[in-house]
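The structure appears right after this line, and notes come after that.
As you look at this complex, bear in mind that one protein chain is not there, while each of the others sits in place.
Naming follows writing order (A and B), and every chain is counted from residue 1.
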Amino acid sequence: MTAEQIIFLIVGAATLLSALLVVTVRDLVHAALWLVAALFGVAILYTLLNAGFLAVVQVVVYIGAIAILFIFAVMLTRRQAADTGAALNKNWWAGALMAVLTFAGLAFLLQGWSGFSKTASAIPSGFDAIEQLGGALTSPVGYVLPFEVASVLLLAALVGAVYLAFNKK
Amino acid sequence: MNFLNDPLKVASDWLTGIFVSWGMNDVFAHVLVVFLGIFVLILILMVIDILLVWIERKVVARFQDRLGPNRLGPFGLIQPFADIIKLLIKEDTTPAGADKIVYNIAPMLSMMSVLILWAVVPLAPVMLGVDLNSGLLFIIAAGSIGTLSIIMAGWSSNNKFSVIGAFRQVAVMISFEVPMLAVMLIPTIFSGSMGMNAIVQSQDIWFVLFSPLAALIFLIAAIAELGRAPFDLAEGESELVSGYNIEYSGMKFGMFYAGELLHAFTFGGFWAIMFFGGYRFFGLELVSPFLAIAIILFKALVGYWVIMWVKYTVMRIRIDQMLAFNWKFLTPVAFTLVMVTALMNALLRGADGWLYVTGMILANIVVAWVSLEVVRSTGKKERERVEGVKQVVEAHH
Partner (left out) sequence: MIPLSWYLILAAGLFSIGLFGVLARRNAVAILLGVELMLNAVNINLVAFWRYGDVSLMAGQVFTIIVFAVAAAEVAVGLALVISVYRRRNTVVAEELDLLKW
């Protein structure tokens, strides 16, 4: 087993464990903090996949903005400081069944696919992923249209969020 | 290749050789040497941090017409060490009802968010941790870990002052991240790279001469990001006692405090790297890496001094003023400046040095003038509106 595989197994196990705690822990602030741990694990997986730029963006966007927003929202929407009552609804067993079935179905579909256990070829020397990504995002033959649509979506979300949360006196 | 030209490589080769001769695995020896290097860097940073406490206290004393620490050792130099001993032997209290694990992790995360910044700081042409090609974004990423540590500290202390302080600090940090990131794109436009070393290498002329407005906006955003005066409402003593770190005592408080000082020093360093040539100073950096380190540390100290100068001169402002200043003034100006700079860069690409500098400075002056004019006329209208309302009230009486 190579060092890379050991790192993957440790990080992957930590990510899945944190994710499980996100969906089961009763205290919602703890759930948000476990989400941070899980997202950090995903960022490390990006680094293992040679996508360092995406790892940094993951930390900036998810941990710096989304997780903080979640913690804010949790603190703003509770009647008393501690979370009481059950964390899961009474049909949680059906949810668990659905989740297990989804996982089994995905695993079944994947193991029948021919490219399932292929390994990565080496990154060509002199390949700069950021430069390629920037070019792809801005060139007319690349992905400039999805990129612009995403920016319009962000603007619409900004306006919508301000309108929804604005306290009309 | 000798020790004076490339000390890091020589030292690491020497150590790796020793470890391998002890019969260690090649890869393992390399990893061990890297860890030792990180450990030594952190040790040096902590020593600098202790001296920063002394510098801060001496400088604030000068600003306030006092002497500062002067009893222990020459110029009071032993004073910070005595402070550290005091912090270490203080009783370590945890408030009742605190979330113990989160409460204890928060100071560590705070210190960590500062220390990992030094992984991308180029100390000399051949001495830097990693030459990340997304180095500038890395600064923001490390800053978001700092934000997380603050909200963890504020929430887990089970104290309403600390929660309010954390809310304010986090609101300021995530809002001022926006103009800071926008302004960081300007050195990126000039150098064509987000890597720290590439930015320093391409500064034959300091970028502050290309874009003084960008340097100013970065400084303002950095001060807000650090939570120092005039943006220190998060720990406004008169209303919140101490803000998010109110319940911490002993060395845990010491970690927040030391982290804040080192953070300010580090941002002084980033200001120097992005706009004042980093370790470069008229070719002196090529003489010896040690001279380059001295230059970057000196420039970082100058940046730190400017941040202190602002802190001890300017008054604290209200939280709504702070956020309005960011969203209604700093962010639009930063975005306009980025667009104008990119446009001017495209127009002047082939032009020779002096024309380029003049064009860029003119663009900066125009942006600054227009934004100040807009602020002036809006402020005038607002004043007229408020005063008009007042007159109506008086007429009623």
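In the analysis below, a contact is a pair of C-beta atoms (placed from the backbone, for glycine too) under 8 Å apart; a residue touches a chain by one contact, two chains touch by 3 or more.
From a predicted model like this one, the values you see are computed outputs, not experimental measurements.
Colleague: Quick check: which displayed chains does the absent chain contact?
Modeller: Counted over the whole complex, the chain not pictured touches A.
Colleague: Tell me, which residues in chain A touch the chain that this view leaves out?
Modeller: Considering the whole complex, chain A reaches the absent chain at 2, 4-5, 8, 12, 15-16, 19-20, 22-23, 28, 31-32, 35, 38-39, 42, 45-46, 48-51, 53-54, 57-58, 61-62, 65-66, 69-70, 72-74, 76-77, 79, 83, 85-89, 91-92, 94-96, 98-100, 102-103, 106-107, 110-111, 115-121, 123-124, 127, 129, 132-133, 135-137, 142-143, 146-147, 150-151, 153-154, 156-158, 160-162, 164-165, 167.
Heads up, the rule we're going with is that only the chains that are shown with their structure count from here on.
Colleague: Within their complex, state which residues of chain B touch chain A.
Modeller: For this pair, the touching residues of chain B are 27, 102, 132-134, 137-138, 140-141, 143-145, 147-148, 151-152, 155, 158, 163, 167, 170, 174, 177, 194.
Colleague: In the complex of these two chains, what residues of chain A are touching chain B?
Modeller: That would be residues 3, 29-30, 33, 36, 52-53, 56-57, 59-60, 63-65, 67-68, 71-72, 75, 81, 128, 130 of chain A.
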